[in-house]
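To start, I am sharing the structure in question, which I have written as structure tokens.
Complex shown without one protein chain; remaining protein chains in place.
We just call them A, B and C in the order they show up, numbering each chain from 1.
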């Protein structure tokens, strides 16, 4: 019967109910408009930014499903969708741009419909920690996962890989150039891997947690500076014959590390920010290290890139064993224990890097 | 006689003698090493940054000749120089890079030998307000002035045009895009002219001095905002249908205008700084307008570009009447009254924009 | 009544009926899918490429409406369309990309769904010389025309301005650099205007038709070379002190002019092709002038850029009097005499540059 698909079905969802409050609930399954798809999730990941959201980083939210990193199987598509069909195993970006928007046409799809406007999941619409997920512009935002790539690998492309790699790309590292990556959380680790993939000649990671230091070497760091032992800026100048680095990447989101990036980068170099800056009215640009506004240091910022083409490129790297992101999976939970994964991520206990969520 | 050129000759020079002290003195004429040239100046311009220098912006200096904007006639060249010869009418950039330096090879000649290291005149060696001027790497740093271009026109390419235009180029204005230029002093006016030359679709100038407002329209501004009447950021959003501008140019050098640039620029847009930031430990990046480090707004900075090729391009624009910089000449002084020109520039009296210095 | 919009309405159309055959016919009015709009045209322009199409350049076509340059009023929009509504006065690009396609996501929307795939009008679907025009992805492909811009001006942005300007942008002309533009038909003239808008220091136009020579000066050419009097490559080297130009633009579409572009361009310079190459198995790259494959001359090509943002930028240039394309309108015809406009364009009689079509 033609209207069968519109029968209301219920599903389980893990939601935010006001600042600081999370829990499971039941809600109606989403339905696909003409350009949309509905996804049945298989694997997800919890992100630190989900925790920030719960703490009020983007303001109050009621009954909003959390989560933005997911892969799954297509369950339904709208009438205008051509590229995917029910049954396809797919990845969806954490950011799902409107591809005909003004910003997308200018080359900045993640900013479609305003600053950070491509970020919809668990922000302006329900996120992915529910049994069915709505995807806008399915042709533009879904990529089929090749057989050789597992769901667990693939779920890392939806945010961690694409974001960290973009941080490295925006750093404009010359082939054989030097780069410093500040902080080796999951995005910082992927920025390190991205710097390696872009052909950096020397990668300096700044990190104090031993497990993360070790992983950073695994992903390509040539030196690791423990900021608890050494001043990172001094140490970087020491390692680079007092030249500073060609490029630096901020993957923490504090004014202090941002300043250190500017100080550690040589004139004409690039500072690439991927850290989310959650506090303060200002982030400080250190006037002298910035060359009184004349040292030709470029500052770029990144929001997770989305889109089918980007996802396909990430998948190709996985397929040809360019990087193994699953080294970052420290814990695994079934969907009905996603609350525990959140608690773990919040407390940063037990050496957690990324908790994997299994939907079945 | 082979050694004749090394006979010591004396010349008049206008120097800084400690912070706040200027005056005429006599010193030995400079001599050319194998790659150098000696220039006999004909026309110069006084720059606000000379005034900053006298006030201690770059620290103490003793018996240092001031000035960095000059054109003249080649008086002598070193044995390795091939491109110019005595008698040539030439312009020399305010910035005279070492072209084989590390930074020049990376594409940032103005930063050769350290941040701002291409800036030598009246910084690390005598400036141009003396009867003979030493030019390093003459083949790389001198451009012959075509017959159709006057000395007065040409002297504007040495700093004002090349700097203001670079501010516009670094703003990455799309053809037909929108741009805001904060402050319409001589560099800001040339940034406005540069934005017009790059095909901006709509140029918004921010300025309160009536003469400068008028000149800015002359150089291409479509709107002028008087910041004493309106909040520039609000007004810019009003003019641009609340989108903000594609690009903004900071040509004043205050933390406040820099913040306004970030606020006025749309996600994915570019902020181009050409203002010299002389005060404070930090320049403020407004966290929210910067998109919490994720709105993909790029920040670039500019130091006056130098070099023969750049100067030749500027001269070509003059030759084909692309812009008339002499509209900015508000006063003229003979070289032996350059002290009066400095006093005028310092007090910003009498509607001064640029005082022209005539050497003969 | 809900189905009212699907009542079949008839309209007049000017079609191609096999190679070499054109004529008026009547067909059903198009209908809008969820993302589409229907346009009621007001002004159009005939393009040389329409003539090529009739002669078989893209193969056989039956009952295909001709024309791709048009402005009009929105008559109907699909349910998903947000940016425009019935009654809006709008321009539609000759190229109407699919904005979520693979190529668009890579930054090449005009190549969506295969080479030249954004080109739909009078190629893979009916063109614009009919009483109602179907526009795919209306949000992405329509731009509202500001009050200050007339329909006649606006219709030039749909192909001539956007294409010619893109030819100039892809030529990577340095500010103050030198550029040669081969052929001054309407696209070549707009490439000349585009070079001027990008701040070229010296523009050399190659053209032999007196009216077009004159217009090229009007649009910014500093020199005009008549290839019937002089060898263009020799003359260009003469004008540029034997250096060659920084950039050259091919706006004719012959192997010979393409070769001349390569020969006229200096090492490290850029050749930008906007000409449609309709003949031969190969276009010739002259081996020696190409530096045996090592002179670092870059060759780029352009297909008319489309999209709302691009159109809005073009409109902004018109609004602020950056260029006057209507100087190219040599003739005007009512829609029911569009066949005469075609005949004129085909025979290149009467000094024709662009024939304007008026729909009412």
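Things to note:
Here is the rule we go by: a contact is a pair of C-beta atoms (placed from the backbone, for glycine too) under 8 Å apart; a residue touches a chain by one contact, two chains touch by 3 or more.
Values in this document were obtained by computation on a predicted structure and should not be read as measured data.
Within the full complex, the residue among C:36, C:50, C:75 or C:102 touching the omitted chain is C:102. Residue in contact with the omitted chain (choice from A:134, A:198 or A:235): A:198. Interface note: of C:211, C:230 or C:296, the residue touching the hidden chain in the full complex is C:296. Contact with the chain not shown here comes from a single listed residue; of A:317, A:338 or A:356, that residue is A:317. Where chain A meets the missing chain, the touching residues are 165, 169, 174-178, 194, 197-199, 201-202, 222, 312-317, 319-320, 322.
Residues of chain B in contact with the chain left out of this view: 33-35, 79-80, 99-102, 104-107, 109, 137, 139-141, 307-310. Where chain C meets the omitted chain, the residues involved are 102-103, 106-108, 110-111, 114-117, 174, 243, 250, 253, 258, 266-268, 273-287, 290-303.
Heads up, the rule we're going with is that only the chains that are shown with their structure count from here on.
Averaged Cα coordinates give chain B a centre that lies 39 Å from the centre of chain C.
For chain B, the set of residues touching two or more other chains reads 174.
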